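As you look at this complex, bear in mind that one protein chain is not there, while each of the others sits in place.
Then we have chain A:
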Amino acid sequence: MKATLGEKWFYGLNYVILTLAALSCLLPILNIFALSFSDSNSILNGSVNIWPKGFNLEAYETLISGTPIVRAFMNSLLITVAGVAFSLLFTILAAYPLSRRGFTGRRVLTLMIVFTMLFNGGLIPNYLVVNGLGLVNTYWALWLPALVSAFNMMIMKNYFENLPDEIEEAARMDGCGEIRLILRIVLPLSLPMLATIALFYAVYFWNAFLQVMIYIQDTRLLNMTVLVQNMIRSQSMMQFINNVQPEDMQAIAPESVKSAGIVVMIIPLMLVYPFLQKYFVKGVMIGAVKG
């Protein structure tokens, strides 16, 4: 069948708009990369677009020597890795029993969890609980309140429910106990879904911001998000760049250092993103179709 004139227009427009949308996502990030590698003259006279002008690494040297970015990076890593492990474990502990038809109280308990999606104790009551448990200024204040996300739990529960019964029955016939069934059969069959949920939790913990501002007062424990935000906000970079002499400051534009901070935050995401893309698309669809 031949495409009509109207259809040709339709397809042409479609490609143009989507290309523009994709560029709108790419160009700001390229601009930040370029700024972080450029010298201060080019930045101040505004000639930096998406390619560095006067290439140098001084912004990164300043960032590493003058700010606690390395420590903040390690803190973010610790918060993320441990947080994902705890949350994944607890989400499995919640989702597996709730996915079993014979589980006593299944309906009530599911409702109890879903209700927290619709109504929750706000900022201050949560703070009072965390503070009352003595968790302030420890990472437990970040990990414990986020152990189970109701949304992720529902995705996981739906996935477990849709695993074929036959495999489970066959395993039971062979005398496979419940714990072994979970570890040897259910979880290995659910790897794509588990990867998706792990990714969602990882993004949550890596990007943690408000929680850190509320619960962590010790500056040595701050993560990257809060540190970089403080850098972006500060009018003078001097309070962060305390190791650098004032005369050296001429060479580096504050924009450059801020951009370098943002780049350092983006890079770990960029590294894992391509590998996880196929998983999260599938994961969201699982939640969407059966949710």
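Going forward, contacts are C-beta pairs under 8 Å (C-beta built on N, C-alpha and C of every residue); 3 or more make two chains touch, one makes a residue touch a chain; residues count from 1.
Please note the rule applied: contacts and distances are computed from a predicted model.
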Candidate names "Cysteine desulfurase", "Sugar ABC transporter permease", "Putative tricarboxylic transport membrane protein" or "ATPase"; UniProt protein name, chain not shown: "Sugar ABC transporter permease"
Option touching the unshown chain, where A:Ile79, A:Ala94, A:Met156 or A:Ile252 are the choices: A:Ala94
Among A:Leu57, A:Met74 or A:Met112, residue touching the chain not depicted: A:Met112
Residue ranges of chain A at the interface with the undisplayed chain: 1, 4, 6-7, 10-11, 14-15, 17-19, 21-22, 24-26, 28-29, 31-32, 35, 43-44, 46, 48-49, 90, 93-94, 96-98, 100, 102-104, 109, 112-113, 116-129, 133, 144-145, 147-148, 172-173, 175-180, 203, 206-207, 209-210, 213-214, 225-226, 228-229, 232, 253, 255, 258-259, 261-262, 265-266, 269, 273-274, 277, 280-281, 284-285, 288-289
